[in-house]
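What follows is a single structure, written as C-alpha cells, with notes after it.
The complex is shown incomplete by one protein chain, all other protein chains being positioned as in the whole.
Read from first to last, the chains carry the letters A and B; within each, the first residue is number 1.
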Amino acid sequence: TLVSATRAEAAVVNRIQVSGADRVSAETVKANISIQPGKTFSNADIDESVRRLYATGYFSDVKVSVSGGTLVVVVNENQLINAVVINGNRKIKDDKLEAVIRSRAQGPFSETAIEADKQAIRDAYAAIGRSDATVTTQTYPLGNGRVNLAFVVDEGDRTKISQINFVGNEAFSNGRLRSVILTKKSNFLSFLTRKDVYSEDKLRADEEALRQFYFNNGFADFRVISAEAVLDEASNEYVVTFTVEEGQRYNFGDVNVESTVEGLDSEELKGLIESRPGKVYRAKDVQDTMSEISQRVAAKGYPFARVTPRGNRDLGNGTIAVDYLVDQGERAYVERIEIRGNTRTRDFVIRREFDIGEGDAFNQEVITRAKRRLEALGFFSSVNITTAPGSQSDRVVLVVDVQDQSTGSFGIGAGYETGSNGGIKLEASIEEKNFLGRGQYIRIAAGGGKNSRDYSLSFTEPYFLGYRLAAGFDIFKNEDTSEDYYNVDTQGFSLRVTAPITEDLSTTLRYNYTELDYSAGVANEPYISTPYWTVVGQSPLVRSSISHSVTFDTIDDKTLPRDGIFAQVTQEFAGLGGDSDFYKLSGKARYFHMLLEDADVIGSISVAGGHIWGTGDETKVYDQFKLSGADIRGFESGGIGPRAKKGKMADYDSIGGTTYFTVSAEASFPLPIVPRDSGFRGAIFADAGTLYGNDAFTGSDKVVGTSASLRASVGASIIWASPFGPLRFDYAVPLKKEDFDEVQRFKFGIATQF
Amino acid sequence: CQGPSEVLYQGYVVDQETLALAPVGSSREQVLLSLGTPSATATFDNEVFYYISQKRKRSAAFMKPKIVEQSVLAVYFDKDGNVERLGHYTMQDGKVFDMIARVTPTGGAETTFLGQLLRGGASPGNMMKNLMSN
Partner (left out) sequence: CQSDPDIDISKLGMENESPDTLYNQGLANLNAGKVTEAGRKFEAVDRQSPFSDQARKSLVMLAFTSYRQGRNEEAISAAKRYLALYPGSEDAAYAQYIVGLGYWKQIPSVTQDQRASQQTIEAMQAVVDNYPDSEYVEDAQAKIRFARDQLAGKEMQVGRYYLERKEYIAAATRFRVVVEKYPMTNQIEEALARLVETYYAMGVDSEAQTAAAVLGHNYPDSEWYADSYKLLQTKGLEPRENSGSWIARAGRRLMGA
C-alpha cells in the first residue's frame, strides 16, 4: 500500500492539511515531513516525507498529494499496543526474549512486525536446542485503537541428536572421528554439557576440525563432501551424517627452501625445516616451518620477505615434496595500532603483547603471535586483528578489536580426599585474573576440612617493571590437627619471580619464609617419636630459603595431554637465618605420547627424584622428603620410607627420608562401553619407587626403613572430566613392600594435573 | 629454536641501493617514490623528511630489547622542494636522560576493584564450575 502522489515539479504550497490522524497529533505529522508552507519543494521531498512518516511506524498507509495551494496528507493509523507480554516461556527469561522482538508498549501494532517477532522467538529457542518450539499470539482490544498483545510460547522438549554417522572413512574408525568433532550424541549428561545442541555453525566448525585432523595425519587430499543434519519431526531428533573422501595417505618427499631475496641464502634456512623426508605428512609441520623461516628472515633484517609453501604430489609412491619460496613482499609499515572495545583492560596491557610498534614494518607473523598471546591471557571473549588502509599507500592501520569478559569469580569449592588427613574440604575464594584491568592476578582463599584450616592470598604482576617478568607474592597460614598427639601451625610468605627464557623454557626464583609451630601436651611425650618431640620442644621454628627452578613445558593441552613433555628441576638452599640448614635438589619429568592414534590410547612415562644434603648440625624432620599417595599409588601419604618408633607405643611415626626416586608408566584409553564423549577414560598403570636415608636426630628410638628397598604397585583407574573438574578413582595393589609400610589401595580425589 | 637471544629490526628498513636514488637536487616526489613515505616529517614546517631505523637485541625472552644501532636519515628540502642536503644522525648523537615524570591529569571514571568484581565478576558459570572442584 505504497504512496500514490501526484508528481509536482518545484511547486510551493501555502497550507498543509492532515486527515486521518486522530490519535497522532497533526503537529507530529507536520514535524515529520520536510515540506513547509511557503517553501519550494520537489517530488524528492514528498518521497522523503512519506519515508519518514512510515519510519515512525504509526501509520499503515500514507498518501501525500498537492491540490491547488494545499498539500494534502492522508494517513491511516495503525492500532497502538498498550502492553506486550510473553507467556509460557520457562527456559528463556522474559527480558532476553523482549530484547529480541520489535513490538513494544506504545509501539505500532503491525502484522509484519509480529510475524518477524514470532520467528525471532523461534530462532532463540532453536539456538538452545529446541527446534520444535511454537509461538502463537493473542490480542485483547481496549477500545479507541488500543490493544494488548501476548506471545504464547510452547517450548516443546529438547531436540536431541540421535546418531552421528561417517561415510567413506577407512583409515579412522567412527569412534575416533566422533572424538575429533565438537557436536556430540545426546547422553545422560547432555543437559549439563549441552554438547548435543545442533547448530549450523557448529557443523561448519566440525568440518574444519575433521580437515585439520586428517591434514595432520598424512591425508593431504582429504575432502568433506557433505555434512548435513536431518530432523526427524516425530522423534524430535537430528541424525548428523558426514560424507568424506580420505584420498591417499602421503609422506613427506624431499623438502627445500628457495630464496629469491639476495642476502638470504637457502642453505642456512634449510635447517629450520620441521618436516623431514619420509615422515608422515602433517600440515602443522608445514605451518610451523613457515613461521620459523619468517621469524628468522625478519630477524636478519628482511621483515617484508614472504614465505609461501608449494607442495607437489607424487601419486606413485605417495609422497609430497614441499618447496618453501621466500620472495620480497611489498614494503608496508604499520602507521597506527588502534585498540578498540577494551572497556576494562588497560591499553598498555594489550599493546605490550605486540612485538612491533607503530612505524615498524608490517609482518603477518608478528600479528598472529600477538593474537595468540592476547587469547592466551584469558581476559577477552573475542580478539580479532584486522588491517585498515593508512594515510599513505605504503601505510597500514592495525585495528585490534577485543571484547572484555568477566575474569573475576567468587568460588565456593568442595573437595574430597581419602587418606589420613583426607575427608571433606570446603573452600571459599575470590579470584580476579585481570585486576583493575591491569592484567594482574589476585586470589584470596580460606578453607577448612575435618582437621585442617588454611588461608592464602596470592598476587602476581605479569610485567614487573616493564620486563616480561611475572613477579608476585603468596601469604599463607595453615593449622593441621590431623595427627593424634601433636598439632602443626605453619604460616609464612614467599616472594617469586618467573622469567620466560624461550617460548617453552622458563625459570623461577623464589624466596620462602615459613614459621612452623609443633605443639603437644607434656603428657603426649610417650606417644610421639623423638624427632617430632625435639621439634615440639624447639618450636616455634623458622625456615628461610631461596629456591630456583627451571621448567620445560611443551604439553599440547593441559586438560587432556596427548603429546609433549613437562620437566622441572628445582634446587632449594635453606640457611639464610632460620633454623633449617640444607641444600635440596629435586626434579620431575613427564612425557606424553599417542600410542594408538585410532584407538586414542595415550601413553605417559614419569620419573621423579630428589636428595637433601644437611648443611647444618641436624636436619629437621619436617624438611625431609615425604612421598604422598599420588607419587606412588597403593600407599598412604607418608606410607613408605624411614619411620621411628613412637616412644612406648607399638606403631611408628613416618619421619621422611633424605633421598627418593619414583618412576611410573601409564596408558589411558576411552572406556569401551561408556559413550566416548561423556568424558570418561580408563587407565592402567605401574608405579615403583623408594624413599630412604635419614639425617633427623632420632635419639634412642628404634628406626626402620632407612634402606633403599624398592616398592612397586600396579593398578587401574577411572578418570572423569566432569563439568565440575577432573575426578579420578585409583585402585592399586602393592606388589613389593616392606611390612611396616602403610597400604591404601583405593584413592579418590580431584585429579590435579601438575 | 635459535637460542634465547633475538634481534628486532624496527622502523624504516634501509637498503643501500635505493638510498642512491635520492641524491641532492632530486624532487620531493622522486624521494617519496624511491624511499617511500618518511617515518616522520619536521613537526612544523615539513621541509624535512626523516627516515628512522633501529636495531635492537633481546638477550632473553623476558629482557627489554636494547637498542644496539639507530640511524636517522634526514632529507632537507629547499624552498622549491628539491633536496638541499642530507643529514645522518646515529646512536652517538642520541642522549640518555630520564623522562619528565609529571603527567597532565585526565578525567574519566576509574574502575574500582569491587565495582569491577560486582559488575562483571561473579558470573553464574564460574560459581557453578567452582562449586565442586576446589
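Points worth noting:
To be clear about the criterion, a residue touches a chain if its C-beta (ideal position, glycine included) is under 8 Å from a C-beta of that chain, and two chains touch if they have at least 3 such contacts.
What you see is a predicted model, and the numbers here were worked out from it, not measured in a lab.
In the complete assembly, the contact with the undisplayed chain comes from B:A74, out of B:V14, B:L32, B:A61 or B:A74. Touching the chain that is not shown, out of A:V18, A:V50, A:V135 or A:L149: A:L149 (per the contact rule at the top). When the missing chain is restored to the complex, the residue among A:N89, A:S131, A:N512 or A:T698 that touches it is A:N89. The omitted chain makes contact with chain B at the following residues, 10-12, 39-40, 42-45, 48, 50, 52, 54, 64, 67, 70, 72, 74, 89-97, 99-100, 102-104, 106-111.
Taking the complete complex into account, residues 23-25, 28, 31-32, 56, 80, 82-83, 85-90, 93-94, 105-106, 138-140, 142, 146, 148-150, 335-336, 339-348, 351, 357-360, 437, 466 of chain A touch the chain not shown.
Heads up, the rule we're going with is that only the chains that are shown with their structure count from here on.
In terms of their C-alpha centroids, the spacing between chain A and chain B amounts to 33 Å. By the touch rule above, chain A contacts chain B in their complex via residues 292, 296, 298-304, 331, 333, 344, 355-357, 359-361, 392-395, 404-415, 425, 427, 429-430, 432, 435-437, 447, 466-469, 499-503, 505, 722-726, 750. Residues 1-2, 4, 6-13, 36-37, 39-40, 52, 55, 60-64, 111-113, 116-117, 120-123, 126-134 of chain B touch chain A in their complex.
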